[in-house]
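Reviewing the structure listed below.
Some chains omitted; the rest stay in position.
We call the chains A, B, C and D, going by the order they appear; numbering starts again at 1 in every chain.
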Amino acid sequence: MKKLFKKRSQKSGLLPGTLVHIGRAGTGDVKITVIDYNNDDFQEKQLSSIEQCRDLKERASVTWLNIDGLDDMGTIEQAGRFFNIHPLTLEDIVNTDQRPKIETFENYIFVVLKMLTFNDADKTIDGEQVSLILGGNFVLSFQERPGDVFDFIRERIRQAKGRIRKMEADYLVYSLIDAIVDNYFVILEKLGEIIESLEDEVVSDPTEKTVRKIHSIKRELIILRKSIWPLREVVNSLRKSETAQITKNTEIYFSDVYDHTIQIIDTLESFRDMASGMMDLYLSGVSNRMNSVMKVLTIIATIFIPLGFIAGVYGMNFEHMPELHSRWMYPAGFWIIIIAIIAAMLFMFKRKNWL
Amino acid sequence: MKKLFKKRSQKSGLLPGTLVHIGRAGTGDVKITVIDYNNDDFQEKQLSSIEQCRDLKERASVTWLNIDGLDDMGTIEQAGRFFNIHPLTLEDIVNTDQRPKIETFENYIFVVLKMLTFNDADKTIDGEQVSLILGGNFVLSFQERPGDVFDFIRERIRQAKGRIRKMEADYLVYSLIDAIVDNYFVILEKLGEIIESLEDEVVSDPTEKTVRKIHSIKRELIILRKSIWPLREVVNSLRKSETAQITKNTEIYFSDVYDHTIQIIDTLESFRDMASGMMDLYLSGVSNRMNSVMKVLTIIATIFIPLGFIAGVYGMNFEHMPELHSRWMYPAGFWIIIIAIIAAMLFMFKRKNWL
Amino acid sequence: MKKLFKKRSQKSGLLPGTLVHIGRAGTGDVKITVIDYNNDDFQEKQLSSIEQCRDLKERASVTWLNIDGLDDMGTIEQAGRFFNIHPLTLEDIVNTDQRPKIETFENYIFVVLKMLTFNDADKTIDGEQVSLILGGNFVLSFQERPGDVFDFIRERIRQAKGRIRKMEADYLVYSLIDAIVDNYFVILEKLGEIIESLEDEVVSDPTEKTVRKIHSIKRELIILRKSIWPLREVVNSLRKSETAQITKNTEIYFSDVYDHTIQIIDTLESFRDMASGMMDLYLSGVSNRMNSVMKVLTIIATIFIPLGFIAGVYGMNFEHMPELHSRWMYPAGFWIIIIAIIAAMLFMFKRKNWL
Amino acid sequence: MKKLFKKRSQKSGLLPGTLVHIGRAGTGDVKITVIDYNNDDFQEKQLSSIEQCRDLKERASVTWLNIDGLDDMGTIEQAGRFFNIHPLTLEDIVNTDQRPKIETFENYIFVVLKMLTFNDADKTIDGEQVSLILGGNFVLSFQERPGDVFDFIRERIRQAKGRIRKMEADYLVYSLIDAIVDNYFVILEKLGEIIESLEDEVVSDPTEKTVRKIHSIKRELIILRKSIWPLREVVNSLRKSETAQITKNTEIYFSDVYDHTIQIIDTLESFRDMASGMMDLYLSGVSNRMNSVMKVLTIIATIFIPLGFIAGVYGMNFEHMPELHSRWMYPAGFWIIIIAIIAAMLFMFKRKNWL
């Protein structure tokens, strides 16, 4: 069963600003990639140290520095010093148990998001924390592990597709957030498919496994909710932000992401309602099946226990039982009584609508 | 089972502003109709290209351009260029998985609504996205499929009935929204009828089918809710809008639509409460029936199992059982005991209120 | 079963402002009564046409025009023209499916309320829409049917009791609303009595009928809620109204009605909680009864089925069963075993607390 | 069963301001007590008429007039005229079905509260309405019955303990409200004890009585909630009041009462959650017990019904049943089969974890 949250206790009592990576241990490797572009120019390289992008930072072009892997505190601290990041921000970056949030500092905007992936094998959702820092003309992105949903953005920058090369750093941040949010639709789609197939299962062939699947989807929705609800506020803040880092031009794009966020939340709530509804449906199904089991037992027992008694009576060894000596008592009398009782019982059950 | 939402994942990773029709594939045909009117004049024609209404656009009269079918991206883009529509708006028009919303741009107001139809055959609700654009003196409406609830508006314009020919473009938008919202009452009425007949069914003849019908009506209400709740905000924004496109004169009309929206939401919530209540009623009915089944079993078994034992005793083959040799033991003693036991049992059940 | 709402669909597609009476068809008759008063003077008459009160309208006295019956559109339209009422208001008056609301126009305030009556026979609540229009020195009231809760107000005006003759038209509107709201307490009292007698029934003698009664009271509360909740906003608006029609003097009176409204809503919510609680109590009662039924069955079956087996054993016809030939086996051995088993079983049930 | 609310219907239709005592009829007696004090001076007397305190009213000292018993309308009206109280306030005082509220008039502040007492005998809560009027230098308090929680306040005034003699009339009102609110903690403590003992009962020895007790505590909490929730607003208004009657000095004292109110509401909500949790626990207990009853029945029946059949087979009277003639068939063969079947069954039940 997946953990509900990450161990954080190890951190309590440390100095504020002390960097301790909380979350799944990575490989320990850090991969630093920089993409620098403006309308005319473009370069992309792997760095072994943050220092190597000093010249890019000075230039007016947009500089996107992406860091995969949060295990090497040295690199994170170096990035902090280099870009003048507040120690508490650095702490939030490496502590991957944050809820999505936005914080505005004097010289940058700090955004924490959850990038989700759906694990097809065990039908669970996996989350990775992505921290974005938007400075004047640079964007820093921190990820827990290599692999992300940003490849098509890189491709667009490389090939100068769309307007991205013509826009400022805030448009890049929009693109990154939009990519993450768009990905939520993929997750929701998968969950929707699971819910629909579960609904079919509840109706057609409900077993105890079904109820566990419903429970586990409800659990998944609870966790998902924790990641997605705060997003609304984050994107809304970005959209209404009046800082220097976010230009008027991108406002409409953030509004678009905001709409998507609302839609995702709506769908999530519908899913929750549906999961609850399924549980009710399942339970009423269990009751119904119990009812029909009981009916079978009752019908059989109600008919045959009295008959058994009658047979028992004529199995008694009393010396003086006149019925036993009659010639037609058994073939006629006895069986007629038996059949009459059965018929009467069946008629009664019929009237009670049990058959 | 109806899909909970439309596939959207295919779109993730595309350029913002890339037009991809998300939703049920149409026939591929696009039908463009234009109605142009003012108090004195009126013309209506089919166009094969957006360009053909250039002269109408220039005139001071109200121009209503209706486009049925969203499969041909060319036409949508042409409309976008011609009326100076933002690419994100165009994207929202063809992406028919929007929630109802309103967006105000410099030169137009963009409204997304859901036009619902009730499918009498399988008792489900079908939705179609209607996008409205209100510019200075023109209105664009985009529909997924031909066929809508606007015919009586067209008739009024043609015959100059009511005040529509005397009013501006914003009154046309009001008329269109009002037609869609009025249609919701029809849907609610149908749902109300289903709920009432289900209530009768739960009380008089509940089967397992009943509970599935309740579940499916709850599901329908969840989906309906997603379409209708955001409407409140949309219509409220229109009513309080302080843009040039909406004149003071129509404010009272939008207030009227707002009242209807609130009423629809109220009714929807009552329906939800009622559907929940029905589920409870159904479950209590199942429990009650189980109880009465168990009572029958218990009464019969409790009476006849002990009697069977007594008969069994006198069927034993012990050599020395003095009772067996008595002359009156069977006809008198045995049956008196049996009848006494039955009577005592029935008395007890009576006192327990089981009979 | 009572209808959840009124048919409204017949109206969709009509011109806004088209008057169609939606609701229970009346007798078709319209009764127009006018009461005109000031501190010194008073007159009351039946009119056959709205026009007849032209002279009263001109005078500075308060003119209360009451119209019973909404079937004659001619009269409504005449009133509209005569008092300069907006067509949408007239539409709301005849469409009796409105939720309580207040609308402020330039020359009048329009209030819609529900006047409820409790039908003692089938324990349901009946609603009638009352529309009030407060102009400068006149009040119009529209009712669906003759018969209302205003008789004591008429009496007070006639006999100049209380302050009503000394006050303006807004005090009359307050009096009318207060009469309607006060009447809600009567309704709540009846519902409270039903709920209390149902609680007794659930505890002392619950049957399947009980659960249906609980369900129907819950249903009644859902419908009542739809009528009463919006009232809060209506009365609050009146109280805080800054229009010319409502004078400072009556503010405190509207505050008083507001208090009553809050109290009614509180009580309604308590009733809802109680109805839910009763359902839980009922269901736990059903489970408990099932339990006790099962216990009886289990005790009897558990004792007598094994005994029956033992009797069966000694009823077998094996040639070599030494026990059968013993002299004391039956009278002593057999019965001692039987009684020992019964005693052991009873002891076990006692310990399990089943007896 | 306690009434949910007081009969109020008798009042509908009366003139606003008509005084009718709604609530439990008292003895008809009215007891008027006046305490007048300042830092140096103190007097306390019983009055037979309000008029007798004319001289005290004139003086600058704080005058506290307490009236026990609301049956004598004459006294109430006299107090109204004497202290210049609005008729609607007088109406609210005698109508003891008010919810807690605060109303600010030009010359006084009017506060309605519920003074609760816990009836140890039948474990119910009894409420009495206390109305307070705070004028410039006087405080009026109206109670339904003699006996209150104010005795220690009187004692403090008499003995000049604490700061009360040095403070203004608003501090007296604070003291009275604080006494009432402090008393709620006593009520909550009693309820808490009942809830805790019920929790023990649900776990250790749940009977049908338990569920009724849970139901009745839930009911008590619903009624309590109606009295306490509005208090929050009342005390908050007092604390933030900017009227002449409430001085800056007492603000901190009202803040303190406000804190207590919030705490009481918190506790109340926790109690509600707990009562719901207990109901769930009880129901799961019922299901579990049913399960164990069913298991006993199933084990016994499943073992002995097949054995009974086997015994029955060898009790048959067929002429040709070779088994019957074998020497060792009964003592060895038969009993070995029986014991083997029992062992197999027990093993199966063991594996199913039923034993």
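Everything that follows uses one rule, which is that contacts are C-beta pairs under 8 Å (C-beta built on N, C-alpha and C of every residue); 3 or more make two chains touch, one makes a residue touch a chain.
None of the values given here were measured: they were computed from a predicted structure.
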With 4 copies present in place, identify the total for the complete complex. 5
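Heads up, the rule we're going with is that only the chains that are shown with their structure count from here on.
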What chains do subunit C and subunit D have as common neighbours? none
Minimal step count in the chain contact network, subunit B to subunit D: 2
Check the residue numbers that subunit B and subunit C use where they touch, and answer same if over half are used by both copies, otherwise different. different
Interchain centroid distance [CA atoms averaged], subunit A/subunit C, Å: 42
Touching two or more other chains - residues of subunit A: 315
Hey, how would you classify the chain contact layout here, line, ring, star, complete or other? line
Among the chains present, which pairs are found to touch? A-B, B-C, C-D
Complex contact set, residues of subunit B against subunit A: 1, 3-5, 7-9, 11-17, 86, 88, 92, 97-99, 101, 103, 208, 211-212, 215, 218-219, 222-223, 225-226, 230, 279, 282-283, 286-287, 289-290, 293-294, 296-297, 300-301, 304-305, 307-308, 311-312, 314-317, 321, 323-331, 334
Subunit C contact footprint on subunit B (complex, rising order): 149, 152, 156, 161-162, 175, 178-179, 182-183, 185-186, 188-189, 192, 195-196, 199-200, 203, 252-253, 255-256, 259, 262-263, 266-267, 270-271, 273-274, 277, 280-281, 283-285, 287-288, 290-291, 294-295, 297-298, 301-302, 305-306, 308-309, 312-313, 315-322, 354
